[in-house]
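Report on the structure given below.
A single protein chain has been omitted from the complex, and every remaining protein chain is retained in its original position.
Which chain is which? They are A and B, in the order written, and residues in each are numbered from 1.
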Amino acid sequence: MIERIERVRRARPRLREERITMAHGAGGKATQTLIDAVFLPRLGNPVLDRMEDAAELVAGGTRLAFTTDSFVVSPLFFPGGDIGDLAINGTVNDLAVRGATPMFLSAGFILEEGFAVEDLERVVASMARAAAAAGVQVVTGDTKVVQRGGADGCYINTAGIGTMIPGVRLAAASARPGDAVLVSGPIGEHGITVMLARGELDIDADVTSDTAPLSGMVSALLHAVPGVRALRDATRGGVATVLNEIARAADVSVVVDEAAVPVSPQVRGTAELLGIDPLYVACEGRMVAVVEPDGVQPALEVLRAHPGGEQAAIIGRVAADPPGLVLLNTVFGGTRIVDLLVGDPLPRIC
Amino acid sequence: MRYVDEFRDAEKARALAARIAQLCEPGREYKFMEVCGGHTHTIYKHGLEDYLPENITLVHGPGCPVCVIPMGRVDDAIHIARQPGVLMTSFGDMMRVPGGNGSFFDANARDTNIRMVYSPLDALAIARQRPEQRIVFMAIGFETTAPSTAMTLLRARAEGLRNFFVFANHVTIIPAIKAILDSPDLRLDGFLGPGHVSTVIGCRPYEFIARDYGKPVVVAGFEPLDILQSVYLLMRQLAEGRCAVENQYGRVVPWDGNPIALQAINQTMRLRPFFEWRGLGFINHSALRLREEFAEYDAELVFDVPGVRIADPKACQCGEVLKGVLKPWECKVFGTACTPETPIGTCMVSPEGACAAYYNFGRFSRQRVREASRV
């Protein structure tokens, strides 16, 4: 029976929907299906097919990383950040976790008719601060305005280029049994913050988004520890999604120790009230690192010494079997599978 | 005390497991049904079956309010949502449940605006803010959830709101348990009673199970130790030759339930003569609708509701799974045609549906997972 299910799981997914649903943008199974069914068959090439956070390119003998990301967060302003610093940090982090030093960004704005200039100024000022903090420059841009109702205030797309750190080759596919899995800080804070900032849930918690550039931390880690095999920033779909991507890319299993995963009490409390699992909630300034056994302790020390990494932790390890799956050893002493979600984690009553 | 972590202690679980094992008569097979999907979720989420001896089987019951909603009701809800000026609301649980022509998410991708709310009171708040719109709340759930709908209706009437409506799909647990007890193809040794339903209805309604059917019932809490202790209490009753209703979840469940909640339900709703349960078919007196006094709030009367009956997909064996006759993986389409991405039956949609719980958390054999997690 298991073999039958695994065969189906590994088969190329078919896109059944005739129209796009919200789940297609959630970063889980539905998003993967969309990519596999619509984008890769038509646009695929050896670089894109690797499906890493950023593409690695060689131009004039230099190894470059190139990536893009779009930001449609609602509300635009939330505790700890706004769409502006998110748009900078998101692209900076996609470059950083690829092993690159982020350098130049583009910024494209889609604005809704009627959007307050004052708000736009706030967003752009926040972008400027985030860019300065990450040591990158916005070097090209674009602005479009759509009719009222055609967008929700302000959407931002950023793309970024960085140079690969010499000698570094990171890939999810290179995870090997015996490696340790680390996370750089408490998880789920961005996702919970934004969910609460929408105000629909009427929940009052002292949480702030974790949005932050990871480039400094990554650079410190890669220079100090040679045994880092893969890095991923845990955005949409949270840590659980990233771990599943690693398990599949490397055809290994990832075994997580539930008790070791850092989660703040407020995130845990909100997640409990809503019946969702913090492992699936987005972060915007946290990364997952896969590190060779020898590098684990040094890596943990480097992460913890870096601002924002104080609560870094070893959350699990890579094993050989069952390949392609993430297992969780529960606090209670049981074991269960942590699969990809179909769409966003939904609040539930039952 | 937080009433959560204290009941998740692995050391105590091992002690209970040892006691449960001691109570097993050699060669005897034990089958207990956990009526409630919340229990199913806990069992898989925490890997509880790892603690039980092989000759104790937990059978997953029909207590998942999303799983038992027939496809036709989903289609009816979407039909209501399409009518002019309507904003449909429901719990997050409903959003992915497939109707005859897709789920709420699929409907939203076409032409509806169906929104998630955390509480029916949130739907009422939307109605207050948007007097120009008609806000319909699709109410689902057992007796646990019905009081919240009832209180919201009373509130709406007290405030004189005229743009708030309820599409009632509340079901009642006792007739479903009775249907299972009367089903000829199932032999059970006892029941884990639904803890949160019992906060409302109390423990007395289960007495007929012990008295007329000779099966022990233990009303159980939702933390892992609650469930293990309840299994232990069932085993102890069997070992001592007793048969009674016991309340393991006394910290939350009063023996007589919540009289105010029962009164609120009674004031706003009445039993339907019969209601279709997905997979189980029509069950008499097993669901609630609004009383005549609340007709102006009743979406079934105010809106055009086609009420079309849609047969369950042939391949789907949710009914057998809901009755506990089949284990999820014994269904013909489990994990192949029917997966959480493309659910055919509702048991695969809700995270507390037996199939989804099994698929997501426990589809590997205990032995294999145990070995893998120890590498």
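Heads up, the rule we're going with is that contacts are C-beta pairs under 8 Å (C-beta built on N, C-alpha and C of every residue); 3 or more make two chains touch, one makes a residue touch a chain.
Please note the rule applied: contacts and distances are computed from a predicted model.
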- Would you mind picking the UniProt name of the chain not drawn here, from "HypC/HybG/HupF family hydrogenase formation chaperone", "Cbb3-type cytochrome oxidase assembly protein CcoS", "(2Fe-2S)-binding protein" or "Glycosyltransferase family 2 protein"? "HypC/HybG/HupF family hydrogenase formation chaperone"
- Item | Residue in contact with the excluded chain [from B:148, B:267 or B:342] | B:148
- Residues in chain B touching the chain absent from view: 1-4, 6-7, 9-19, 36-38, 47, 50-51, 63-65, 91, 118-122, 141-142, 144-145, 147-148, 151, 194-197, 199-200, 222, 225-226, 229, 248, 250-254, 258-261, 264, 352, 370, 373-374
- Item | Positions on chain A where the hidden chain makes contact | 201-206, 257, 265-266, 268-270, 272-273, 275, 329, 332-334, 348-350
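In this section, only the chains that are shown with their structure count from here on.
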- Centroid distance [mean C-alpha coordinates] between chain B and chain A, Å: 34
- In the complex formed with chain B, which residues of chain A make contact? 1-2, 4-5, 8-9, 13, 16-17, 19-23, 29-30, 33, 177, 200-202, 253, 255, 272, 274-275, 317, 319-322, 327, 329-337, 339, 342-343, 346-350
- Message: Considering only the defined contacts, which chain B positions touch chain A in the complex?
- Response: 4, 8, 10, 13-14, 37-38, 44-51, 64-66, 91-93, 95-96, 102, 105-106, 108-110, 116-118, 122, 141, 145, 224, 329, 334-336, 339-342, 350-352, 359-365, 368-373, 375
